[in-house]
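Here the complex is missing a single protein chain, while all its other protein chains stay put.
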Amino acid sequence: MALIRGLFLGLALLGLAQAPAVAQQKFITVASTTSTEQSGLFKHMLPVFEKKTGIQVRVVAQGTGQALDMGRRGDADVVFVHDKVAEEKFVADGFGVQRFEVMYNDFVLVGPKADPAKIAGTKDIVAGYQKIAAAKAPFASRGDKSGTHAAELRLWRVAGIDPQTGKGGWYRETGSGMGPTLNTASSMNAYAFTDRGTWLSFKNRGDLVIVVEGDQQLFNQYGIMLVNPARHTHVKKEMGQTFVDWVVSAEGQKAIADYKIGADQLFFPNAKR
Amino acid sequence: MLPLELDRLSFSVGSTPIIEDISVRIEAGPRTIILGPNGAGKSVLMRLCHGLLQPTAGRIVWHGLRNGDPRRHQAMVFQRPVMLRRSALANVVYGLALAGKSRRASELRAMDVLEVVGLAQHAGRPARVLSGGEQQRLALARAWALGPDVLFLDEPTANLDPASTQDIENIIQAIHASGTKIIMTTHNLGQARRLGDEVLFINKGLLMEQAPIERFFREPASAEAGAFIKGELPWH
Partner (left out) sequence: MTSLWEAFAAAWALIAGFDATLAQIVGLSLQVSLSAVLIATCFGLPLGAAIAVERFAGRQALIVLLNALMGLPPVVVGLLVYLLLSRAGPLGSLGILFTPTAMVIAQTLLIVPIIAALSRQTLEDAWREYDEQLRSLGARRLNAAMTLIWDTRFSLLTILLAGFGRAAAEVGAVMIVGGNIDGVTRVMTTTIALETSKGDLPLALGLGIVLIGLVLLLNTAAALLRELAQRRYG
């Protein structure tokens, strides 16, 4: 008897656990990146959208690679990431409906104040990379196939260096998100490639400062797309599209531009509508 | 359900024989005491009779059993009674409920037997906080409440002080007087004389003799029994 009672109680509680999900039925799931979530942008802009439409936006923040994979599996309604090449492939493969450009921020190279590669204050990211490799100065890479990681690798290729040769030596892959990678860089006084948003909201900087910024090649474009309802029928087409439309609308773009940490604007809207 | 007949009963663990080829007939009425030195197999014999162990050879026959499960008509009290983690009353009710009695009938019956063993005022107390003597009295009450035809007692007073032993012996007499067949093992020769009508003397798994108590103590049939009575314990 006690057993049966316990079982029912358990099932009731399981129902209870689901209660928040049932109570808020109007919601969409957005697969996005750690950079947008951790910089605090979503906390700033989503309430504006939710207030206007009554649609709750649930953000699962991962690396761009994982976020796109979530979209491919049909576990998200909208994907909001920053790796143009991968995004275009995502749409071309039929997983996304149409890609819209939303905003950009920029990447920066951070490094220890001691600056063993002697590159502080320069603007040329490629030259900076070459000096780091030449000095065999420690460099912490995310190594997680995220958008930031992809951008970092692209620049190594431009610089004509295969960082894998330094693997285990000066080149360290953390295999984790931006935050953990910055934690690692901070503790071992390594250089690291990061988006400005995460850097500005990052607290455990230790001796790290920005060493290279302002290069055209550090431009970081974000795109947004609805997951293809033709491929995954359960995708919340209308609500998802409402969100996409709002993000690229004048109102959404203003919400992005308004977000600042201190005096710094983190993201620069550039939707082509 | 008596008489009880053991027919060439044997029990061994692996290749070690514990009980060897015992045949005996135990009648209704007289109180039967199983005597023998440590390790003779007394407790095992009792567990075989009670059905807690299965014989490796031979048969146990209850000649008077009219219907059903022989276990329903017998009860056993162990040397160390296991008290359930609940009240004294609930311990007695537990056995009655298993026997299929209604809750109300069980509680009435349980209070009756607790009264008889002198634990009525402790009915609501947790069984495990009772003293050793009280716990053994409770174990007797729990067994007696079932109204068994046969009550097995395995060294029921081995761990008790003289006063508690006296209480237990009085209760055993009362149970006997109520018509329940008593079969018990003991180390205590004085207790055997006080409580026994007949003796089964066991040594090294063998039944040495079955005799009325008077004759057993006056003229034991075997040298081992004689030595056991004199307390010479040659097997130690």
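To keep things simple, chains are lettered A and B as they appear, and every chain counts its residues starting from 1.
Note that in this section a contact is a pair of C-beta atoms (placed from the backbone, for glycine too) under 8 Å apart; a residue touches a chain by one contact, two chains touch by 3 or more.
All of these numbers come straight from a predicted model, not from anything done at the bench.
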- Item | Identified contact with the non-displayed chain, of A:Thr122, A:Ser201 or A:Gln221 | A:Ser201
- Taking the entire complex into account, which one of B:Pro17, B:Pro126 or B:Gly147 touches the absent chain? B:Pro126
- Among B:Ile18, B:Met76, B:Ile171 or B:Met184, contact with the omitted chain is made only by B:Met76
- Note that chain B touches the absent chain at residues 47, 50, 52, 71-72, 75-76, 78, 81-86, 94-95, 98-99, 126-129, 142, 146
- Against the chain that's been left off, what residues of chain A make contact? List them. 2-3, 6-7, 9-11, 13-14, 16-18, 20-21, 24, 29, 34, 38, 42-43, 58-61, 72-75, 176-180, 182-183, 186, 201-205, 232, 234
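By definition in this document, only the chains that are shown with their structure count from here on.
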- Query: What whole-Å value do you get for the distance between chain A and chain B if each is reduced to the mean of its CA atoms?
  - Reply: 78
